[in-house]
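Apart from one protein chain that is not included, each protein chain of the complex appears where it belongs.
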Amino acid sequence: MRSLKIGLIGTGFMGRTHSNAYAQVNKFFDHAIQPALTAVCATNAPKTAAFAAQWGWESVESDWRTLVNRPDIDVVDICTPNNTHCAIALAAAEAGKIIICEKPLAMNADEARRMVEAAEHSGQPTMVSFNYRRIPAVTLAKQLVDEGRLGRIFHYRAKYLQDWTINPNLPQGGNTLWRLDAQAAGSGVTGDLLAHSIDLALWLAGPIAQVTAMTETFIKERRLQDDPDTVKPVAIDDACAFLARFANGALGTFESTRYACGRKNQNTFEINGEKGSIAFDLENAHQLEYYNHADDGLVRGFRTIPVWDGNHPYMSHWWVPGCAIGYEHTFIHQVSDFLDGLERGEKRVPDLRDGYATQLVCDAVLASARTGMWQPAR
Amino acid sequence: MRSLKIGLIGTGFMGRTHSNAYAQVNKFFDHAIQPALTAVCATNAPKTAAFAAQWGWESVESDWRTLVNRPDIDVVDICTPNNTHCAIALAAAEAGKIIICEKPLAMNADEARRMVEAAEHSGQPTMVSFNYRRIPAVTLAKQLVDEGRLGRIFHYRAKYLQDWTINPNLPQGGNTLWRLDAQAAGSGVTGDLLAHSIDLALWLAGPIAQVTAMTETFIKERRLQDDPDTVKPVAIDDACAFLARFANGALGTFESTRYACGRKNQNTFEINGEKGSIAFDLENAHQLEYYNHADDGLVRGFRTIPVWDGNHPYMSHWWVPGCAIGYEHTFIHQVSDFLDGLERGEKRVPDLRDGYATQLVCDAVLASARTGMWQPAR
Amino acid sequence: MRSLKIGLIGTGFMGRTHSNAYAQVNKFFDHAIQPALTAVCATNAPKTAAFAAQWGWESVESDWRTLVNRPDIDVVDICTPNNTHCAIALAAAEAGKIIICEKPLAMNADEARRMVEAAEHSGQPTMVSFNYRRIPAVTLAKQLVDEGRLGRIFHYRAKYLQDWTINPNLPQGGNTLWRLDAQAAGSGVTGDLLAHSIDLALWLAGPIAQVTAMTETFIKERRLQDDPDTVKPVAIDDACAFLARFANGALGTFESTRYACGRKNQNTFEINGEKGSIAFDLENAHQLEYYNHADDGLVRGFRTIPVWDGNHPYMSHWWVPGCAIGYEHTFIHQVSDFLDGLERGEKRVPDLRDGYATQLVCDAVLASARTGMWQPAR
Partner (left out) sequence: MRSLKIGLIGTGFMGRTHSNAYAQVNKFFDHAIQPALTAVCATNAPKTAAFAAQWGWESVESDWRTLVNRPDIDVVDICTPNNTHCAIALAAAEAGKIIICEKPLAMNADEARRMVEAAEHSGQPTMVSFNYRRIPAVTLAKQLVDEGRLGRIFHYRAKYLQDWTINPNLPQGGNTLWRLDAQAAGSGVTGDLLAHSIDLALWLAGPIAQVTAMTETFIKERRLQDDPDTVKPVAIDDACAFLARFANGALGTFESTRYACGRKNQNTFEINGEKGSIAFDLENAHQLEYYNHADDGLVRGFRTIPVWDGNHPYMSHWWVPGCAIGYEHTFIHQVSDFLDGLERGEKRVPDLRDGYATQLVCDAVLASARTGMWQPAR
């Protein structure tokens, strides 16, 4: 078994999910390559050491430039706030490393383009972590679309609703709330949530030609997490909705917010085609809804497919039919797929170029929200 | 158009549903026979007159014997408390009338048998009002079973859960609470609710060979509605559950209660066969769940069939696809089916003999609950 | 009891629902006024006569001008294709009649404005038939909003999805398919389906300030129903989606189509407020989803409220708790509410002015779809 030496930058929420994925993947998937938890990097030394001990990282770094240039590192895995992705990726490409990067790929499309160009120039494989593609029900959806089971697509309909910022007393910025800080995050729900929805849409229904959008910031100012006496304007988008025309003629509607009381993680999509429809909801991620227009009309209806049989994507690697997997497994799947690509010398998606495509749509959405005009999105 | 002169006895809840059905049926179904609301009978003269005015009954009676013997009456429709069904039906049979009777057919199987024998001796058609057979989704279930879509049946699983007597201060007996009075009702949930479940089971899965049962009365005594200072023991069953072996080898489970907090009218059944399964819930009566084992394994799951397309039972007579009908429509359907039988000179089910079959199971259930032994049920 | 003499124009789908409502309302609701089915009017004399016989209309007319000017008629009820509403309403106002009109009120806002002005000049009450306001679950939603249970509203999200025109061989125009003919219908899904969604939105969340929209015609040409050898371009919108900004600052998303395979009548809305959320789906119209943020966090979640208890809107007039009503009942409720307004001499909504407000939004939507620009919507 060959070792793939990982250097992880960032020990927050995504640092945890990636650490777990590297540790678990070989227990459930057969690969000739095994990720080695070689080094982890974050600025707070004691916390980083504790993190390393808990997850089994062999060494720690406090400066990402050091990690990126360590000769024993094969993969640079970027799990830091969005405003650092570009610089790290450019340095990693320069150092000839394989790049894995959390989403959204960058602060804007210009950064993303530079990252793609650098990585493609280096010739190393890349991956952007749009982990929801690896939910078995979503992978199944892709398979059904590719098999032509929906026929021509008329409609794509996506939502990503949460409610965790509805409290006006929640502060912004700082270590755990940087997603509310435009300096660190680039945007609000557009980059954080809609990026997921857009990536799935591009994968499932093809390129988006143009968009018209609106954004809103409901709570106009918040205290700073790191300086509670200071109140500052909120610069991110709390909510964003847009209409889209796909290149294939389908119509799209997209909406995201962190102000939908009671919706914790409602990432949904529905696709209506001439031969059938499919619908997915992350809050019931073990299921896919499917309507087959060719079914006998007497007994036709949406089928709730529990996606946990042995013939469903990824599921034969886990337990037995009827046993659900969860959120963390999407990260294990994406590492497994990536290892598979390395072993076969084949490209796997989504790579940085896919992350750039999503960034182009995000930029078009934000531009349309500013201008009130339809914007091209690719 | 020929007129069928109805004499309705009873102006309670069922009197209303039957009145509405007679008035509505010819607006939605084409029949050569039209029910005439000829006479309505109840003991309270002013209330009966008001009822007649509201629903369009042409005349009123206060003594059911008078009504039964009126020569202008074709049909005696019995909507009174259970302890009066037998006497009225025997008199109606004697008078050569068509009999329509609310469920449960009688206080016990012995009464029911005498009613059947009298009616069959008279040679007139009969109907027992197990209206839930006429929910389009339930009729569709019957059609699927008859077409062999489930194959051999392994399991039949029924519940009928309500919660309206959970308040210990609810009195018993009297005009509106006779269902809590064993003298008037014969039994509690067994005759009131399980009779529905049993009728559907016999229709959908065939005869029940034997049963073992338990009953319980949770609130042991209640005040009388008509005499609030008097507290009396409660003699009905508040809850009843039984196991059944069907003649075809299937296993059955049945349960009913009026103490299931939050369940208002949850009348459910599920049938598991070798080729598939179906499931129904009265609280979502516009749907039937269907699982077809022969479906492509990749996209197999329970289908939620909205039973409101033009090709579904009864539905072409109503509005357009996607428009729900409700509770009252089951009574309209059963009148329509009955008229159809009269027009064609054909027997329609359920008739009094079917009501007797259900009564035999009810009696076996109650006997088993008393003795603790399995009892034959037919 | 006083009689209110109805003159109905149109014997199609809506003619049936209105006829039924007039015949049923006094059986379930106590009113001093009783609708009289005085005259029905349609062009095809034999069919009109049969319709009158079936539903109990006392007389027939073939020219709506005659009916409108009959002195014995109190109410002119307009159930004809959209392109006739304006002329009939203007004539009815001129004749001093009460006007009831099907939705959408008119072909465009200009017609609608003239109808409102004429009706208000006549001083007679009016009603536009946005029947979905009278679904008990929807009326309950209004009540919850008015009680302040949601607090400040952040989001309004509506869909109205159907699939009945997905077959490219379906012809356009003619007697039963005039909804596909822009000459008769004015628009496609915008006037037919989104008008419902918009009316509910205005009622539940207040005025819409501006919109941006897109429309699409997926099947570009169809045969004529009345001349099957002739193929003509399809001029209606098959699908329409728009973003909205409400006057109160809430964001709205709206979408409608007749190309959503498997969605028969999926008219949904969801409202997210600072204190809670509600969600409704016409395909499960007996339920309202409600999330109360103030609930104990340990047991907090969306409640599925079965809207069939005695304390729910309209329900005490029907059967017993747990018994569903259906589509047709919405029309009975609106007649009952209208009679109540007449009896009390009070205005009831939605009246023609409300129909005009919806028409203004529809016009803004269609204008935005043409221009690609945000449009004011009131």
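Think of it as A, B and C in the order they're written, each chain with its own count starting at 1.
Operating definition for what follows: a residue touches a chain if its C-beta (ideal position, glycine included) is under 8 Å from a C-beta of that chain, and two chains touch if they have at least 3 such contacts.
The shown structure was predicted, so the numbers you read here are calculated from the model rather than taken from an experiment.
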Of B:D226, B:E274 or B:D296, the residue touching the omitted chain is B:E274
Touching the hidden chain, out of A:T17, A:T253 or A:Q375, is A:T17
Which one, B:R245, B:H317 or B:R348, makes contact with the chain that was left out?
-> B:R245
Among B:A260, B:V349 or B:A367, residue touching the chain not depicted | B:A260
Residue positions on subunit C contacting the omitted chain are 140, 143-144, 149, 287, 290, 292, 295, 297-306, 309, 311-312
Contact set of subunit A toward the excluded chain (per top definition) | 13, 16-17, 20, 23, 26-27, 54-55, 162, 164, 264-265, 282-286, 306, 308-309, 318-329
In the whole complex, what residues of subunit B lie against the chain that is missing from view?
-> 150, 154-155, 157, 159, 161, 163, 166, 212-214, 216, 218, 239, 241-243, 245, 249, 251, 253, 255, 257, 259-263, 270, 272-277, 291, 293, 300-302, 372-374
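Keep this in mind: only the chains that are shown with their structure count from here on.
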Of all the other chains, whose mean CA position lies farthest from subunit B?
-> A
Which chains, taken as a pair, are joined by the highest number of C-beta contacts?
-> A-C
Chain nearest the global centroid, as defined over all protein CA atoms shown | C
In whole angstrom, the CA-centroid distance of subunit A from subunit C equals 41
Let me have the rounded angstrom distance from the C-alpha centre of subunit B over to the C-alpha centre of subunit C, please.
-> 36
Between subunit A and subunit B, what is the separation of their C-alpha centroids in Å?
-> 55
